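Below is one structure; the comments refer to it alone.
The complex is shown incomplete by one protein chain, all other protein chains being positioned as in the whole.
Each chain gets a letter, A, B and C, in the order it is written, and its residues are counted from 1.
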Amino acid sequence: MSGDVLIQILPSVLLEGLLLGFVYAMIALGYTMVYGVLGLINFAHSEVFMIGAVTGAEVYRHLLPHVGNPYLLLAISITTAAAVSGGTAMAIERLAYRPLRRRGNTNRLVPLITAIGISFFLQDLVRLIEGMWHNEFFVNYPSTPALERTFQITEMLSIQMKAIIVITVSLAMLVGLQLLVTRTRLGKAMRAVAQDAHTASLMGINPDQIISRTFLIGGALGGVAGVLFGVLYTKVDPFVGFLPGIRAFTAAVLGGIGSIPGAMLGGILLGQLETSAGVYLPLLTDGNIGTEYKDIFGFLILVLFLLFRPQGILGRKEGEKL
Amino acid sequence: MLEIAAISLNFGGLAALEDVSLKVAEGQIFSVIGPNGAGKSTLFNVLTGIYPPATGAIHFLGRKISKLPPQRIARRGIGRTFQNIRLFGSMTVFENVLVGRHTHIRYTYADALLHTPRYFCAERSARDKVLDLLNFVGLEARAEELARNLSYGDQRRLEIARAMAIQPRLLLLDEPAAGMNPRETDALKALIRALRDERRITILLIEHHMQVVMAVSDRIAVLDHGRLIAEGAPAAIRENPAVIEAYLGPGAKESLA
Amino acid sequence: MKTKLLSILLLTLACASGAALCSAPRASWTLLPVLAVLFLCLTMRLPRTVRFTAGLGLLLIAIPFAGFTNTFLFELGIQIGIFSALALGLNVVVGMAGLLDLGYAAFFAIGAYTWAIFGSTQASYFMNGNFPLAGWPYFYLFAALAVLTAAITGILIGLPALRLRGDYLAVVTLGLGEVVRVLANNLDHPVNITNGPQGISPVERPPIPWLMDLLHIFNPDASPALGYALFFYLLVIAIIGLVVLINVRLDHSRFGRAWVAIREDEIAARAMGISLTRTKLFAFATGAAFSGAMGAVFAAKQRFISPESFTLLQSITILGMVILGGMGSIRGAILGAALVTLLNIEVLKSCSDFLNTLRQTGFVLDLGFFQYNFALLPSQLEPAKYERMIFGLILVLMMIFRPQGLIPEVRHRLELEKDD
Partner (left out) sequence: MRIPSIIITLLLALTFTTRADNQVIRIATCCPLSGAQAGLGEYIKLGAQMAVEGAQPRFAELGFNLQLFPQDDQATPDVGVAVANRLVNDASVLGVVGHFNSGVAIPASEVYKDYHLAMVSPANTNPKVTDRRYANVSRICGRDDVQGPVGAEFAVNELKAQRIFIVQDKTAYGQGVAEAFRDKAKALGANIVGFTGTEEKSNFSTIVRLIQVHKPDLVYLGGIYDQAGVLVKQMREKGIEAVFMGPDAFDSSEFVKIAQDASAGTIYTTVAGPIDQFPAAKDFASNFEAQFHRAPESFAPYAYDAANVVIAALEAAIRANNGARPSRQAVCTAIRAVTMDGITGKIAFDAKGDRLTSDYYIVKLETASYPGKAIKVISSAPPQ
C-alpha cells in the first residue's frame, strides 16, 4: 500500500474517529458522573444507552409518515429518548441502588453485581417488549435522504448530513453539560456531593436528590448518544449497548474516572484510536493484523497508559485519606 | 535513633511540612503537638513512607529510610497507629494482631499448603506472641470478637497491640487518647510508660490531650503551619512564650497545667 | 445432646434421600432432598465428621449409583464442580484479597487451551511431534502444566494491573480478559495456534481402563460414555476437595491473613510490613491456578474448545456466584456456584419444559374466577427465552435483600481452639 493513500485517507479516518468518539464521550459521561457522586461503576448504563437507542428508533419510525421534516423528527426522537433513558436511569437508582445505599457500609461489589443483574434483566425485557410488538427485536432507523445527503469535500473526504448533526448535537450537549456543572446551583451541588456527601448534606444539600438528578442527566446523555449511534449506524437491538458501553467505560477510565472533561477527552481519544487502529493496522501489516484486533488495541493502550499515569489523563491523583 | 533532617513536603503548593528537623533518642517518649492542621499526622505519614518527603532525609538507626515504601520501613522497625483507627474490621481481635506478626512468621507457600512442622512451629510461636500482646494491652478476653465491634478505647488499644506485633524499635502513636474517657486515659498513660519501660520501645506520640502529653513525655516538639516552632522538655515547652502565643493563643496558659 | 440428635437426623436424612434418588433416578423430584441434605451439610453447625460423612456419602455413593441410570446427574455434578473450582479461585482474588477481577475466564481459557492444543492434532500445525498426546500420563501432566501456565499468566496480567487500585483494576482485568479471548479467536493466522473460532476438536480424554474394569463388575454393558461421565465426576470432586483443602490452609496461613488484611485496609496492611505487590500477585496466581486446572478438565470433558466459552459474560457469571455465595467464604463460593449452575441448567430449564408441556397438552388453569388455557401461550412468551432475565432479577433481589451473600464469611476461631 503506497504511503500516499495512507495520508489521503487520514482526514476521513479522523472524521469517523471523531464521530465515534463523540458517541463514546456522551456515554462515558454517564459512567463518570455516577462514579463522581457515588464512587460506583454503573454497569447498567450500557442498557440505559440501549433503551435510548431503541426508543429513538421506535419514535423515528412511527412518526416518519406523519412528520415531514426529518430534522424535527430527529429532534423529537432525541428528546423522547433522552427522557426515557433519563427516567430509566433514575428508576434504576431508586429501585436498585438507593436501597443498597440506605443499608450503608456494604461492600462496593454489591452494587456492581446489582448493576449486572439489571443489565441482564433490561436486555431481555426490551427484547420481550419488542418481540411482542413486532416479532423481531431489532429496530431500524429508516433511511431519510435528507440526513444521508453527502457533501464531497475532496476526493477522499466526504461528510454526511447526519454526521454534521451528530457533531453539532454532541458538541452542544458537551458544552451544555460543562456549563451546567460549572455554572449552575445544581452543578455546584453535584460537585459538592462528589467531594463529600456528608459535608454536603450538612450544607443543606439533599444528596439523594442530587444523586437522582445525576442519574437523570447521565441517563439522558446516554439516551441521546443512543439515538446518535443509531442514526449513524442504522440498526439497534436490545444487545447493542454492550460493546459501546464497555468501550465508553474504558474511555471514562482513560480520561480519569470522575472527571467530566476527562470523559469527553477519553471518549474522543478512544474513538480516534479505535478507528485509526482498525484502518491502519491491516494496511500497515498487509492484513496480518486485521481489524479484528481493534478492540483489544484500545484496551492495550489503556493498560499501557494507566501504567504511567494511573489516575487517567485528567483524573486527580487521589490523596490517601488518612 | 531517629534523625529527621530538614524535611519539607508540599500539597499542591501548600506547605504541609517546612524544613522540619528532629532527633529522637533511644528510649525516649517524644511528643509532637500543635494545633489542627499543623502537619503532625503528615509528619507521621512521611516517617512511615506513605508520602515521600520533597526534600530532606530521614535516618533510622543510622540508615536512610526516606525513600523506602511503607512496608519496608515497617520491617526496619517502625510501627504505628492511625489517627482515625484503621483496623481490619472484619477480622477478629486476635487475627488483627496476628497480621502484625506477618513478617516474623517465616514459612513458605509450600509449608502453608503441606502443613509442614515448620508451619506449625511458626504459627504456634506467633500465637503465643499475640496472646502475650493481648494480655499486655488488656484485650485477652475479647480475642474472638470482630475488631469492628469493639469500643473506641479498645480499638485504640488493639491498634497499639497490632503495631507492637511487628516488634518495632520505634512506635508512632497518632492521638491514642482521642475519644477515650478519663479512666481509659489513665490506663493509656500507664500503657505508654509500660511500652517504654517494660518493652524497651521508643515512642513518638502525637496527642491533643495535654494532660497525657505532659504526664508521659520526655521531650516535646511543637509544630505550627508545618514548621517546628519549639522543642524541649515539657516544663520548658509549657513556659515557651512562642508556643503559648502561636499554639494556644494569649491567656490560655492555664490549660497547659 | 442436641448436636447428637441433629447429627443422627442429618445422617438419616442423607440415607433416606440417597435411597430415594437411587430408587427413582430419573424423576427429578428425587434430586430435591439430596440437594437439600447437601445444602444442610454445607451450612449446619455440626461436627465436621458428620457433615463429611453425610455429604460424601451422597456425593460418592448415592449420586454415582443414580447416575448410572440418569447420566445427567453426572453432567450436573461436573458442571457444578467446575464452576465451584472457578468460584473458589475467584474467591481468593475477589473475596479474600478484595481485588475486583472481571477477566477471570481468561485463566480458565489458558488452562483449557493448554490441554486442548496438545491433546488434539492442533499442535502439529506449529510444531513437530506425534499429536494428539494420548497416553495416560499426558493428561495429568498437562493438567499440572495448565496450573502452571495459568498461574504464570495470572502473574503476567497481575503485574501491570496491580499497580492500579479498585475500579481501575476492574476495567484493566476486563480488558486483559478480552485480550485473551480475542487472541484465542484470532490466533489461527499467521500461525495456527488456537484454530480461531472453529475451535479445537476432538480433544483427547485420558484412558480409563481401570475404571471401566471396575464398572464392568457392576454392569457388564457399561459404555465408555458412562465410564467417562463417572470418571470426570470423580475427578472433579477430587479436584474440588484439593482446592478446598488448599483454600482452607491458605486461609489459615500468613498468606490468607495478608490477603484479608489488604482487602480491609491497604495502608494499615503496609504498616504491618505486608508487601502489596507480592501479596496481590500471590492471590492472582493462586486464583488463576485453580481455574487453570479446571480448564484442562473442561477441555477433556467437552472434547471441544472454542473461544465462545470464555467470554466476559462467563467471568461475570463466576463473579456472581462468588458474591451470591458470600464474599470470602469458601462454603459460600461452592454454594453460589451450585445454585447458579443448578438454576441455569436445571431449574430454569425444568421450569420452561414444564410450562411447555402444559402448552402442548392444552392444560387449562382453572382458578374459578380466572381461567387460562396454556395452549394460547404466545411464542414470544416461550419461557425458555427468559432464563437470563430471571437470573438477572435474582441477582438484583439477592443484592438488595441479602448483600452479604448466602453464607457470609466467618473469620475463624481456630487459632485458639487448637490449644484446647
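Criterion: contacts are C-beta pairs under 8 Å (C-beta built on N, C-alpha and C of every residue); 3 or more make two chains touch, one makes a residue touch a chain.
Computed from a predicted structure; not experimentally measured.
**Student:** One chain isn't displayed here. Which of the visible ones does it touch?
**Tutor:** A, C
**Student:** Tell me which residue among C:A27, C:M127, C:A238 or C:L376 touches the hidden chain in the full complex.
**Tutor:** In the full complex, the listed residue that touches the missing chain is C:A27.
**Student:** Of C:D167, C:D251 or C:E346, which one is in contact with the hidden chain?
**Tutor:** Here the residue in touch with the unshown chain is C:E346.
**Student:** I'm checking contacts with the chain that's been left out. Which of A:L72, A:L95, A:V175 or A:L243 qualifies?
**Tutor:** A:L243
**Student:** Going by the touch rule given at the top, which residues of subunit A touch the chain that is not shown?
**Tutor:** 1, 5, 9, 12-13, 16, 19-20, 124, 127, 135-138, 140, 142-143, 148, 150, 158, 160, 229, 232-237, 239-240, 243, 274-275, 278-279, 282-283, 287, 290-292, 294-295
**Student:** Quickly run down the residues of subunit C that touch the omitted chain.
**Tutor:** Residues of subunit C in touch with the missing chain: 26-29, 31-32, 35-36, 39, 43, 70-72, 74-76, 79, 185-186, 196-199, 201-202, 223-225, 298, 302-304, 306, 308-309, 311, 339, 342-347, 349-354, 356-357, 360, 379, 382, 384-389, 401-402, 406-407.
Note that only the chains that are shown with their structure count from here on.
**Student:** Report the chain closest to the protein's overall CA mean, measuring from each chain's own CA mean.
**Tutor:** Centroid comparison flags C as closest.
**Student:** Just how far, in Å, is the C-alpha centre of subunit B from the one of subunit A?
**Tutor:** 48
**Student:** Where does subunit C touch two or more other chains at once, residue-wise?
**Tutor:** Expected reply: 267.
**Student:** Where does subunit A touch two or more other chains at once, residue-wise?
**Tutor:** Counting only residues that touch two or more other chains, subunit A contributes 320, 322.
**Student:** Along subunit B, where are the residues that touch subunit C in the complex?
**Tutor:** Interface residues on subunit B, with respect to subunit C: 48, 50, 69-71, 74-75, 79-80, 82, 86-92, 94-95, 98-103, 105, 107, 109, 112-113, 115, 119, 123, 127, 143-144, 146, 162-163, 165-166.
**Student:** In their complex, what parts of subunit C are in touch with subunit B?
**Tutor:** Touch residues, subunit C against subunit B: 246, 249-250, 252-255, 257-258, 260-261, 264-265, 267-276, 282, 328, 409, 411-413, 415-416, 419.
**Student:** Which bits of subunit A are touching subunit C when the two form their complex?
**Tutor:** Against subunit C, the touching part of subunit A is residues 35, 41, 96, 99-100, 103, 106-114, 116-125, 127-128, 131-132, 135, 246, 249-250, 253, 257, 288, 290, 292-293, 295-296, 298-300, 302-303, 306-307, 310, 318, 320, 322.
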